Structure formats: structure tokens, C-alpha cells
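For this view, one protein chain was removed and the others were kept in their places.
Coming up: chain A.
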């Protein structure tokens, strides 16, 4: 069953539309919405993500498709057929592009296409019950293949960014610290040199001085 539906622009994570009274029966709906937002932000930072993906979170799964720089995302029960979920998203995508296509890039405020929520609402109802003829037919439709769509865990997805951050931070720390190390090493080297040769130099100096004094006086 579809619990949440959100549509956002990938380039900046700006939410464009959202299902009406979404998440009515979901506990912690705020938590999931937070995750979705984090996910969008992630997508905005990494343009090379696959355009279809399922992400598991708790008892639910996020399914999303990215098309034309817009991300359509829905949250369903784990038991809900993946195939239906993606067909639902396809339906949304087709209608959304048809209605709002040209304005997507220029939308300047959040939820600029909130009027789309009525369509979401309506479509959602069609997909609510997996046992209707229509949905069974869709399930049996071999044309739409979803097996190769990757499934990952939300921690993983959200974690990727975090880990990458960590690595880059570590490497940059490494660079700067090695630079410091190099400086220090050079410094030490010089000091060692001085320490090693200074007594010899002094001895020779004294000797030469003595010689010089001797030649002068005598």
C-alpha cells in the first residue's frame, strides 16, 4: 500500500508536490519524511545515481525513479509488489510531465505544483488494493521488468555520502599532516647537521686562530 508520495526536483532538492494527507496510518511519519528529504539532498549532490532504485527503511520501502531531473518517490509496505509501485510512479511521471513539464525548471517556490496532489490522491486509490483485476493484470504484465532494479538499505544510501565525506576528510587531513611532517623533517635534518658538525668546526676555528696568533706574534 502506498503510504507517502513525494515529487522533487533533483538539481536542488526543491519539493514540487506531495500526496495529500499522506502517512495517515504511519507511525513516525516525520522520521520517514526526514529520510526522504535527506535522500533528495543526496541525489542533488550525486548526479550519477541509477535512475531507478528501491531503498529499504524499517518496515517500508522507498521506491523512486528519476526522469527529466525530477525524482518521483513513494513509500510502500515491504509486502507491496515492487512492480506495482514502479508502475504507479510511471503513471505519476507521465501525468506530471504532461501537465507541468515546461515549468519544472523555472519553478521558484517549494510545492509549486501542489495542485498535482489531487491527481496523486486519485492514482493512489487505484493502486491501493493489489487484488483488483486491474492491478493483477499489471502484475502479470511481463513487459515491465523490475528485477534488475537495485535494492539497498537506507542507512547504506544515506551512509554513502557520510562515508565519502569521512574519507575525503581523512585524506585531506592526511595531506595537510604529511606536509607538516615534511617540514618538520627538514627542520630536524638541519638541526642534526648543525649538531653534528658544529664541534668540529669550532675546534678547527680555535686551531686556526691559534696558528694565526702564533704567526702574528712570532
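Simple rule for what comes next: contacts are C-beta pairs under 8 Å (C-beta built on N, C-alpha and C of every residue); 3 or more make two chains touch, one makes a residue touch a chain; residues count from 1.
As a working rule, contacts and distances are computed from a predicted model.
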Name per UniProt, for the chain absent here [options: "Protein transport protein Sec24-like At3g07100", "Mitochondrial inner membrane protease ATP23", "Rab proteins geranylgeranyltransferase" or "Molybdopterin synthase sulfur carrier subunit"]: "Protein transport protein Sec24-like At3g07100"
Selected from A:110, A:159 or A:205 as touching the chain missing from the view: A:110
Absent chain, residues of chain A that touch it: 14-15, 17-18, 20-21, 24, 108-111, 114-115, 117-118, 121-122, 125
